[in-house]
Structures are given as structure tokens and as C-alpha cells.
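The complex appears here minus one protein chain, its other protein chains still in place.
Then we have chain A:
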Amino acid sequence: MSLTSSQKSALPLPSFPKALTGIVGLDEITGGGLPKDRPTLICGGTGCGKTLFSIEFIVHGAMLYGEPGVFMSFEEKAEELVLNVASLGYDLNQLQQDKLIKLDHVRIERSEIEETGEYDLDGLFIRLGHAIDSIGAKRVVLDTIENLFSGLIDQGILRAELRRLFEWLKAKKVTTIITGEKGDGTLTRHGLEEYISDCVILLDHRVANQISTRLLRIVKYRGSMHGTNEYPFLIDQSGISVLPVTSLTLTHDVTSERISSGIPSLDKMLEGKGFFRGSSILVSGTAGTGKTSIAASFAHEACNRKERCIYFAFEESPQQIIRNMRSIGFDLQQHIDAGLLKFHASRPTLNGLEMHLVSIHKMIEEFDPQLVVLDPITNLITVGTVSEVKSMLIRLIDFLQSKQITVMFTALSLNTIVSEQTDEGVSSLVDAWLLVRDIESNGERNRGMYVMKSRGMKHSNQVREFVITDEGLHLVDVFLSPEGVLTGSAREAQQLQEVTGKALRDYAVNRKDREIERKRLVLESKIASLKEEFESVQDELNKAYVEEELRKDVLEKNREQLIKNRHNEQ
């Protein structure tokens, strides 16, 4: 499937006038609608939505584009039509009264008619012409014209008359839709309408693996480029919506705003700021590793910031998730009550992959969230092949990024080999990838988490132990020991051991300190006694010295006395 062709069709040829259908998505594929003033054939099998398609074309024309329309039904009576579309909120009776549309039921019963020779369909022309003129119609639907073939026998006349009818409609300058049942090997039973129509749209209702998908394809469109893919479409309460394979232009704006994951320790691993707004985040891991808890935490945090969030649950019911998350301290109910959080739970097998994509699109368009969670994408694989799932996710991511919506996927990996691709191969598409895995040792299982990649930011390369507590989610540093990474009770044991070791070490240090103190004291006292000893020796020495000095003085004095005495005697 080419992903780029639809992009081309978004640029219509300026000269080619088109009539908008007002059907979501179709106008994008056709580059502005159906060929104006020309006939378009919508064909398909029973129950593929032909009548609804054409009714929408008429009603939208009347209500949105100011183009009144005639709906000529060969199958359903006007009253039946009114009832059938009332559920879509269209009041055909009112529109009829306002002269915006005209319903005309053409009853044709073969058993009542006898063909008695040459005839023409002038009656139909007059009737249609009158209807068109009475309300100034710009749009006409003939549903289903081939009922004429079953009502009238002469096919030759019919074919010629239908050709004339188409020409006449063109001349009347009305945009026409003709519906036709799909025939064997041809687009219509009588192989006529597709050749005389300027545009042919084929509707299909395909069932694969018991899952039905409605598909639309533009088979031909004279004078205009158009998307050639099969586009899935959805019929729901609001009518038809076609999902164009959105262009993979990769031109969306980016922001460097960061948003918290709701797990502070995880934010810390991402530069302390969390993820980029508008990025896509994949959380993968084996069963029971807490992927949903991470997703719920992210959603909880977003709602706490007063942002809107849609949670697409493919496995659990909303109530189940709310109950389970309450046990780890996330009250999601309050956000639902506040209108911030919306759960959308559906089994993947409810409808085809493309249908899921269409409904996700629709919900997002309606709710305009800032965060989308898909939990888990792996379950989608039950309704499609890997490549289909991948292509769907590419388109989804593309769509979300163009809207600056942050998206978190969870994915269940079936094996624990880390280096392997994620199951849907989306790992290359996402901006950030968290891996949660089991770490099994010492007879217990613990959760380890690390950031596989996170574009545009520094992120921790550490394995963290991921702990789920009553108060939420935490990441704990794991312990590295000679035996390897320690988690869980082994980590706790190791932590205890370390505490003990520290106490012992502290004690040892204290004892040594005290011994040193004591030694110091001993030495100090020794020094003091030696000092005393030295002083007494010094005193001893000083004593002799003083005595000697005194003796010398006394001797000196005695001699002087003697001299004096001698002199006196003479």
C-alpha cells in the first residue's frame, strides 16, 4: 500500500470543479469531493453503505453547502428512508418541507407491467426534471438504478435510455450519484454505469478472520488525481467517516516542553525532566511487569496537570483498571468524573484493524486529548498481521504527532531477549522506549527497568529496580555485587549487610581512636616526668655552680680583708 499517493490527491487541479460531500475524509482523498455536475457511480455489494453514502451526500449538500438535492429511490420508500437516517440526526421530513431535499420513491413492479412495444424512459426524465426544478436541486441521487433492469424487460432500450439519462443529467448541471450493486467480475451487474460515470467509487465489506472491515476505493476519477488506495471507513452514530492514509510528511512541529511521567525517579533518569511533549513512548515488557501501571501513572500525572487523556484499553475493562490502579495509589475515577480522563475499552476482535484506527481517530478528534494511551498494542496482532499492525501504528503515531499529542504504547514481549525488535517493529518509530523486564535470581522475580532509548535527551544507562508500592511506582538503584545485579530481597539483604558493615567499621574506627588517645596520654605523662628529671638535674648542676661562685666571692673578700689588715699594722 502506497502511503504517499493520498498526499498527492490533497492538491486538486485548480480548474476541476468539485462538489464537497461533507463526508469526513472522503473529500481529502478525492481532493475536494465528487466531480461537479457529473455522474458518479457508487457500487458495492449488499450492506456496504451505498444508500447511506448517497443520503449523506444529499443531506450535507442541503445543510452545509446550500445545494438542494433530489433523492430518487428505486428501493426504499420515502418513509423508510426518513426512518433509516433519523438515527443519524437527519430530519428528512423537515428538509423536505424546507424545500432543501426531495425524496421520490419510484415503484416498479414487473408483474404489473406489460410491455407492448417500443417505449422510452421519458417518464423518469420528466419526473426527475420536475423534482430538480421544483427545489432548484444541484445534487441528485439515483438509488439503485438497476432496479429498472429488473422491472423492465427490454435491456436494449434501457441501456440506451440510461446513457441518455446520464447525458441529460450532465446537461442539467447537477452532480449525480448513481448507486449500483456489484456484479460478478464487473463493478455493476450490467456493466454499464461504470463506463458512463465520471467517477467510480467502490465500497467493499470484507471479512477476514471473522472480522469485517469496510473499505472504500476510488476506481476512476476522470480529470482528477485521486488516492488509489483502499481506505477503511466507518459507519457509526454520526454517519460515514473515511480514514485517509495520512501523509507521512514528517513535517510536524516539535516542542521541547517536557512532561513528567508521574514517576519522579523515572524523570530523574531522563535528565530529571521527563519526556518531551508530543513524543511517542513505548513501554515493553513481559507479562506482569507493570506496563499498565506505568501507563496509568502517566495518565494520572497528565490529569493532575489538568490535561485531557484518552486511555484505549484492549485487554481490561475500565472498571478493572480503575480498581487495580487504586491499589497502587492512583485514583483514576476522580479524573473521569472531572472529564479529564476517558476510557475506551474494546476487544481488538471487535472490528478490524483499520476500524480501530478510524475509531481512535474519531475519538481523538472529538475529545482533543493531550495524551493518548494504548494498552496494549500487542493485542492488535490478533486482528492483523505484523506488517498491518505496524502500518496502522505508523499512521497513528503520525497522526498524533501532527496534533502534538503524546502517546504511550504498551507492548507485551513474549521473550525476554532484550536485543530483539519489539513485536510490532515500532521501536524505530517511537521517541522513547522503556523496557521493563524480569530479573530472576535467588528464587524470586523482580522487575528491572531501563531506558532503551530516548531521543533528544541524555538518559541514564542504568538498570533500575522497578518497585510497585501502595503509594505508587518507584525506581530503586540496583546493587551490583560480585554475583551480579541484586534486586528484591537480595538487594535488601545487601543493604542490611552494608549497614552492618558500616556499624562494624565505625566501631573499629572508634576503638583505634581511643587507643591512640591513650597512647598519647601515656607519652605525654612520660614526657612530663622526663622534664621533671631534667629540671632536678639542672638544679643540681646549678647548685654546685652557685656554691663555687659564693666560695669565690668569700675568698675574694677574705683576701681583701687580709690585705687591709696587713696595711693597717704597718
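For this structure, a couple of remarks:
We adopt the following convention: a residue touches a chain if its C-beta (ideal position, glycine included) is under 8 Å from a C-beta of that chain, and two chains touch if they have at least 3 such contacts; residues count from 1.
Simple rule for what comes next: contacts and distances are computed from a predicted model.
Chosen from "Simple sugar transport system ATP-binding protein", "ABC transporter permease", "Formate dehydrogenase" or "Circadian clock protein KaiB", the protein name that UniProt gives for the omitted chain reads "Circadian clock protein KaiB".
Considering the whole complex, the residue from A:130, A:222, A:306 or A:531 that touches the absent chain is A:130. Interface note: of A:91, A:115 or A:331, the residue touching the hidden chain in the full complex is A:115.
Contact residues of chain A toward the unshown chain are 104, 106-108, 112-124, 126-127, 129-131, 148, 151-152.
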